[in-house]
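Note that one protein chain is taken out, while the other chains of the complex remain in position.
Presenting chain A:
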Amino acid sequence: MTTPPPSPPTAPRLRPAALPEIEDEPVKGPEQVTEDTDISTLTTAQVFDLNQSLLDEATGVTRPLIDEIAPISTLRAEYENGSPAFVRQIDWLTTKGYHYIRRTKGDGDCFYRSVAFAYVERMMHALNPAQAVEKGVATLKSTLPMLENVGFQRLAFEDFYDVLESLLLSIVTPQVTGKTLNAVGLLEAFQSPEVSNSIVVYLRLLTSAQIRIDPDAFAPFLFHPELGEPMEVREFCEHFVEAVNKEADHVQMTALSKVLQLNVNVAYLDGRNSNGLVDFVEFRSAPDANETPLALLYRPGHYDILVDSE
């Protein structure tokens, strides 16, 4: 009698929500960012958000999630009395043809929101929108099984997917209003918290899934953004990708450009280059390497969209 071969060990699979393990440590008690908080304990993104909210409070501005396009000179004006290094860099960007910016709210989601907006807008302005949308939706559809493969529950992400897919489809298919998506509708969609945040969440999950399915490519670069300690893939994704309002860095940008097959350029406006040049960090994942990249403007702790022409 032959004994049946032992069944292979089950593949390690994340539990539906990939829940963190718990250890018992005493808690340190509630703490808030107050006027007594030591600024040096905050992340650059927190400092940016704090600055912006103080500034908005002082000037009575309510900032939308994403703003109308504005001349880059409006940004320059903010630095004219403060930082000549930033002014020089903004002038350099202008000479390179970047005349406009589109600002996003500093809420930790700004990278994902900027990419999402520029990504949808790109399809809307494509020479052949029907073809661009068809390709975009096909790429997006292929991410559904990918999310399930890394252990996310379908019910936990399909609503976010639907929001993004129907926005893309509305570029070519008339909506209940009888109209297809135009610039006004696109801005409205991204200013509506439900639509805008749903799309941000979906992009976060895509980013996380890309890191989880290709751990070898990312593991050497996963560090705790504040402590600088190496982190496990799952832990990094749960804490710094999937959680809402967590700022993105190089790893997240690489992963997102890869999963959406995008070329992205990020201009680093940091006042550091003494010649007034701006360094671009390039992400190249589009099937056509020469495809014009989406351009973002990074200032320490924040991302906006950089636009070359209106």
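In this section, a residue touches a chain if its C-beta (ideal position, glycine included) is under 8 Å from a C-beta of that chain, and two chains touch if they have at least 3 such contacts; residues count from 1.
The rule we apply is simple: contacts and distances are computed from a predicted model.
Novice: Which listed name, "Large ribosomal subunit protein mL40", "phosphatidylinositol N-acetylglucosaminyltransferase", "Eukaryotic translation initiation factor 3 subunit C" or "UBC-like protein", is the one UniProt assigns to the chain that has been left out?
Specialist: Spelling it out: the chain absent from the display is recorded in UniProt as "UBC-like protein".
Novice: Based on the whole complex, identify which of A:143, A:198, A:263 or A:285 touches the chain you can't see.
Specialist: A:198
Novice: Given that one chain is not shown, which residue among A:152, A:190 or A:298 touches it?
Specialist: A:152
Novice: Name every residue on chain A in touch with the hidden partner chain.
Specialist: Contact residues on chain A toward the absent chain are 15-17, 19-33, 152-153, 155-157, 159-160, 163, 193-194, 197-198, 201, 204-205, 238-239, 242-245.
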